[in-house]
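Sharing a structure below in structure tokens format, with a few things to ask.
Of the protein chains in this complex, all but one are displayed in their positions.
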Amino acid sequence: MRIASPEDLDAVRKIGLFKIQPDRPRIAVGLATCGIAAGGNELYDRLGSIIREGGYDIELTKSGCIGFCRQEPIVSVTIPHKPLVLLHHVTSDTAEDVIKGVLQEDIPKNLALCRVKEWDHITGMIQYGEGFETIPDYHEIPFFSNQHKIILRDAGFINPEDITEYIAAGGYSTAFSVLTGRDPDSVIDEVKRSGLRGRGGAGFPTGLKWEITKKAPGSEKFIVCNADEGDPGAYMNRNEMESDPHMLIEGMLIGAYAMGISEGLIYIRAEYPLAIERLRHAIREAKSYGLLGKEIFGTDFSFDIKIAIGAGAFVCGESTALVASIEGKIGRPHPRPPRLTDSGVWGRPTDLNNVETWCNVPVIMAKGAEWYSGTGVRGNSGTKVFSLVGKVDNPGMIEVPLGTSLHRIIYDIGGGGAGGKRVKAVQTGGPSGGCIPERFFNTGVDFESLLTMGSMMGSGGLVVMDEDTDMVDIARYFINFAASESCGKCLPCREGLKHTLLILNRILAGKAGVEDITLLETLADTIQATSLCGLGQTATNPVQTTLKYFREEYDALIVQDLPDGGR
Amino acid sequence: MDTTGHTVTITINKNQYQAVEGEILLEVARREKIDIPHLCYESSLSPYGACRLCMVEVVTCGKTEMTTACTVRVHRGLEILTDTPDVIRHRKILLELYLAEAPHSDVIKAMAIRYGVTKTRFLKKIVTGDPLLGRCVLCGLCVRVCNEIMGAGAIGFVNRGPYTIVSTPFLEENPACMGCGTCAAVCPTHAIGIEDTGEKRIMRSWSGTPVEMIRCAGCGGYIGPKPVMEYARSRIDPVMAEELQELCPACRRKQVTR
Partner (left out) sequence: MDEKRLDEIISRYDYPSGRILGILRDIQVSEGYIEKDLLRLLAEKIEVPVSRLYGLVTFYSFFSLQPVGRHIITLCMGTPCHVKGARTILATLEDLLGIKGEEESGKYFATTADNQFTVVIARCFGACSMSPVIQIDGNLYGYVTPEKIPEILAGYGWHP
């Protein structure tokens, strides 16, 4: 069916609501990439065969990921008029216990993680019910209670492969009211006033970028979603697309309408097959409901989204290289200007935003700029999703207001170092970022503070390092990464990073003298100042920050009296 | 190009110059004999910005920012500094990197010496057996003229990062090469080797691709690669092409004077 009126939308919402809250028990297995790797598919099959064989009246379905990776596989159970219960570490062996518990309305204590009495999808509220008093409440679990979920509001609660569940949680109602009742320029104005900044790392004001694209001469333009999440240790975008793909599509639809653009592209990395599959499915669903394609919601606005898949090159996260890749060329950046907003895909004006940036759009339009900017800190409004990984006790996908301190993230949510080890540093911003030592963990995570520390926001990977982590080795790791991902076009990045790596290898092998450290610093400075694109300009941040904050680890490796200066 | 034709005044190293709005800064500097070193710029191709040697400082409201002279377009009031201590410091390191990357290039050595750089602290690349003679700096001019101007697409970049080289597909002889030699003509470091054996032209740097030569219809001497002649013929009036005899310059002169 095609949705063309509020009544149509309401009818679909009712179908979806009945799937989220059926008149019988519902079991949903968290099946994003991590859940699957933890054995989620086997568990899903096992639960299915038990239900079939027993002829039980239970609905079995899949959901996205709630982000508490350490507790995988995670299963959510809803019994009519009872709270939703999250179960953790469920395996094929305990599948029987889950079914039994559901049938007897008595959830096994060892499997229950927490209960949810009602859930605020922000665009809609779901009341589950009362009961199960002995199971801790969602808000009593520190991993959850210290978070503030706006982007991840649906993740783990709805089936990402069913558009009706997204609509049941209030999805597409914002796009409907925008497309049928808002002036496009007022949408851009709303996004500008919200203070939303690009979540891909640079933090450019989104509304301003939209305005520039809209004003660029030409009638045929593109909007592009950058889903080439390249930073190692970052998987926010993967989870956003796997757990709630329609949120991205709705965001792009609203943006396209605001800018008056009818062609959209999602550039996604090949390493994310499940996200690609779910996006393709979601696009098909959206088309069949008339939410993509011609005359959306019965208006005269048309918009379509195509998927272009990357082929494994970190540099293609850089905007001009990304465009080259879409056009079937080698991903080598070219000097700007021209900017993408003037000449992007196939030479046409192009607006490029990161997955998470697009995901912020529906909620801004639903609740308004004032509501949105009430979260976060001045100049950094809203929340940010982070992947908290490495040597932290509770690794996972988390969301906090911008400006939240690293301490709160790493200790209150993450539970500190894994296995009780002392945390030494956190690496932010991927290969372009830096290592921030523990003594600065009171720093709030926002675009500017991280830059002041010599690091950067990047896309949101937080890799925790503990007392056993060798910081010179970490610097070497990142330089090796950047050197092998360098496109090879400009000299400082191509040759400079190679020699940086050779010097670091020498230092780690105990064959370097003091002058090698000087050369390392000098070279890093030149690479930063003279590289053509962001990859090279930021590639030496891991070296510079480790030299700044962990100099003693370098000094300990330096040989004092090398004959002939070590050469 | 957004050249509007307006003449504007710009400032380079505190001196004022006249330039056309929209033209490339490096072109102005060349015309005015202001020395800015560069390897990858060629006026007939779009700005590339790879060699990074032409970095200069742009002064805006008292603040300076480093950028490449080959990508800056002239506008009214543009203020440039070409030899600040920062520019020189970085340029010297870049030249050291080039000395390590292309250890056999005399062009690079001469460039470096002018900045007082006589040796490199970086490990020199091992270039034994390099078809580009240890002189290639990956400026990309050969690849760009072959693809963008000649339309032959005989050579391209292979691999990425520090492993990048310029070569033919599969590092094998490539029949797409016309043997025109434009690549060698634009190469700033004279890295590309071409050998004429008489009936064949051997593209030494391009996997030894052999190109057939044609003889002068007059004296019988070898005058040029056959594919180039065919390419030229295909682009002119067919009647003229029919009449056009392949002659060496000496025989052509004779024919004209006759």
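Which chain is which? They are A and B, in the order written, and residues in each are numbered from 1.
In the analysis below, a contact is a pair of C-beta atoms (placed from the backbone, for glycine too) under 8 Å apart; a residue touches a chain by one contact, two chains touch by 3 or more.
For clarity, every value in this text was computed on a predicted model and none was experimentally measured.
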Key: Touching the absent chain when the full complex is considered, from A:T174, A:S325 or A:S432   = A:S325
Ask   = From the list A:D8, A:E271, A:D342 or A:D412, which touches the chain that is not on show?
value = A:E271
Ask   = When the complex is taken as a whole, what residues of chain A touch the one chain not shown?
value = 33-34, 36-38, 69-70, 72, 229-235, 238-239, 265, 267, 270-273, 306-314, 325-331, 345-346, 387, 389-391, 395-397, 427, 430, 461, 463, 465, 469, 474, 477-478, 480-481, 483-485, 487, 501
Query = Which residues does chain B use to touch the chain missing from this display?
reply = 147, 152-163, 168-170, 174, 176
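We take it that only the chains that are shown with their structure count from here on.
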Key: Residue numbers on chain B that touch chain A, as the complex places them   = 47-52, 55, 66, 68, 71, 86, 89-90, 93-94, 97-98, 100-101, 121-123, 137-138, 140, 157, 159-164
Ask   = Taking the complex as given, what residues does chain A use to touch chain B?
value = 313, 330, 332, 334-335, 483-492, 494-499, 502, 519, 522-523, 525-526, 529-532
